[in-house]
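Only one protein chain is missing; all other protein chains are in place.
By written order: A, B and C. Residues from 1 in each chain.
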């Protein structure tokens, strides 16, 4: 399944392949510091980068608050430029210290690193384009890079494999939910639109149906007729029940993934995923335990 | 269980039985194009139909938006007629190219195909009947037909079998939820109706109880008395807990269905529960498939 | 565990023990008709009772709707009396035809049958007591009696056993949720009460915390300060995550109950609940299959 290729491999394993050949040079020291977390310098670099990214995201948020942004407009502008310079230098250093700059630039993390600085340069030329603001929040994705330090990575890999296993079933389920919302929304439009401004069109009614099926229930649109309330009650109970479907799918997926991870590999062919009561390897047919 | 018969069989298998006998004729070519997706023409036909259905549904939605519908009233009328003609021709072609027109007309997809065009003809004679609008959204169901192209069909079959396995338990559960809503709604009516316009009758209070148990929570009706808030808190915690019941049922169902699908028993020792990638039986060590 | 005794035994088995001794008399025929559903008369009786109970509940609801109740006040009064007479006769007949009237009167269904008519008599003497209205909705519980006809009974027994197995864990969980609500409610009171009328006291804040943790979210009380919104976000994410706990408990319960039911009983000692791969009976130690 091609989806499995979306999961980035463990960075400590993959990026080593891009380590420069020279030993003991500044370039190799730089590579170890920036890309690995085995030395003290490397750990300090990771922590510094983590703090920088978080404070940059906090800055982005504060800039959008009217009161604050008006008072400190000048300060924000300067800080924006400072962050841009730091992240640009970091990107250039990464390009410099890897064996193949092209391989890094086209890798998963390389693209993320570029997306973290590119929008700021674009804003320099087209300052009125607000859409760049959102692209800047791609910087958050860089936090995943820091995660190689901690052991959470394995957990997120198990979770992602479980998600991918249940993915197609959940897509089918969501398609049914969407059909249901279109259907129920159209029905509610017929019933309510003459008595209730909230159901003024079918798209609006479908929006209401999604708000209701997912049990969000803003209350900005709510039925007023008796018939509408009966249909709404039916939709709510339906939404309340069918939430069990994706949950069942995911439970089965996680249980399966955990079982698969649990088994010791076969001593003869290294195949994993044997069930707890297996006596013979399911791949090579030899005894699992002597 | 009769419910299992509701699941349409895989269309590529069933519809072949309705293939005309003549080989190499235009009628056979038409059958393969329309009902199968093995040839290039068949795939193009499926994609075209998919686009047509989606744009027709989008048209139906836009027609209900007041501002748009007033401006383009003439255009909408013409497009409605164009879509009706296309879908009518398609239905007639389907009737023509199958071996037995009656068998097709009375099949699951045959009825859906008819329901997709019939309401438009009815609206021609009774234009003020808004109810036909909703029947027209049956056209959405035709999208399932296109699904034979993709591999999602197997997934939806597993899901449906899991749903059917848990169906009776979920019905019993929903019946309890309904009883609970009637009970709690009546109780809240007694407590609140003198202080709160929102609880003006028992049916309205039951509507509120359903909104609360399902955790939708519009907020159009909310308790105002201290006693009402305490009872409401109790209902919320109850609703929050019992959502676990259908979820548990579905989890058990999906896990059971997946296990059932996963493996044929070993031909030598009849042991079951082999994982999907097993080559040798984990109990007797012999080959699973010759 | 004493809770298991709350589940009424299968009525067709238990009530037979209360069958009168005389054969072929009117009293025996009455018993079979009223308490069993094996004869045509018995089935008709059950269906009639089902219709009567439902229409009585519908009447109760309509009586609470102001507009309707004012117009048809006289009709409602007459119908109330008619239903009371019918249910009273039914209760007397039940008392008459069982072997031991006292045993029936003190059984689960006997008490429900009495509660279905008693409040109406009380209302006769104290017509202003609205609280009787809610007691009258106990009549709904009688519908369970009709369920012996259908096969849903087995399903509800499995569900109830699963609920009871997970009961103590869910009580512990709900206790934690309540502690969390009290804690978070107190915290939000400190933060918000000077800026927001909605958080005017700790009990009110706890009510808000329960509305939020259970993801109901009426919106009648919502945080307005920045600090309040941050705490509220934290509570929401917490509530969203911990809903997984009762669900996990119930999933484990249902899966366990289904497995337990699935096994064939031991041919030697009739013990059930053997796992799928059991070779020997876990109770008597003899081979399960010859």
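Definition applied: a residue touches a chain if its C-beta (ideal position, glycine included) is under 8 Å from a C-beta of that chain, and two chains touch if they have at least 3 such contacts.
Everything numeric in this text was worked out from a predicted model, so none of it was measured.
Novice: One chain isn't shown here. Among C:93, C:143, C:164 or C:244, which residue touches it?
Specialist: C:244
Novice: Of A:65, A:78 or A:224, which residue touches the hidden chain?
Specialist: Final answer for the missing-chain contact: A:65.
Novice: Since one chain has been left out of the picture, which residues of chain C touch it in the full complex?
Specialist: Interface residues of chain C facing the absent chain: 168-169, 171-173, 179, 182-183, 186-187, 189-190, 200-203, 206, 212, 215-219, 222, 226, 229, 232-233, 236-237, 239-241, 243-245, 247-249, 251-252, 255-256, 260, 273-275, 277-287.
Novice: Which chain B residues touch the hidden chain?
Specialist: Per the touch rule, chain B residues meeting the hidden chain are 215-219, 247, 251.
Novice: I need the residue numbers on chain A that touch the omitted chain, in ascending order.
Specialist: Missing-chain contacts on chain A: residues 57, 60-61, 64-66, 130-131, 133-134, 137, 140-141, 143, 151-152, 155-156, 158-159, 162-163, 166, 170, 173-174, 177-178, 203-204, 206-207, 210-211, 213-220, 243, 246-247, 249-255, 258, 276.
FYI, only the chains that are shown with their structure count from here on.
Novice: Of the pairs A-C or A-B, which has an interface that repeats that of B-C (more than half of the contact pairs shared)?
Specialist: A-B
Novice: Report the inter-centroid distance (CA atoms only) between chain B and chain C in whole Å.
Specialist: 30
Novice: Any idea how many Å lie between the Cα centroids of chain A and chain B?
Specialist: Centre-to-centre distance between chain A and chain B: 29 Å.
Novice: Centre to centre, by mean C-alpha position, how many angstrom separate chain A and chain C?
Specialist: Averaging C-alpha atoms per chain gives centres 42 Å apart.
Novice: Could you list which residues of chain C touch at least two other chains?
Specialist: Counting only residues that touch two or more other chains, chain C contributes 215-219, 247, 251.
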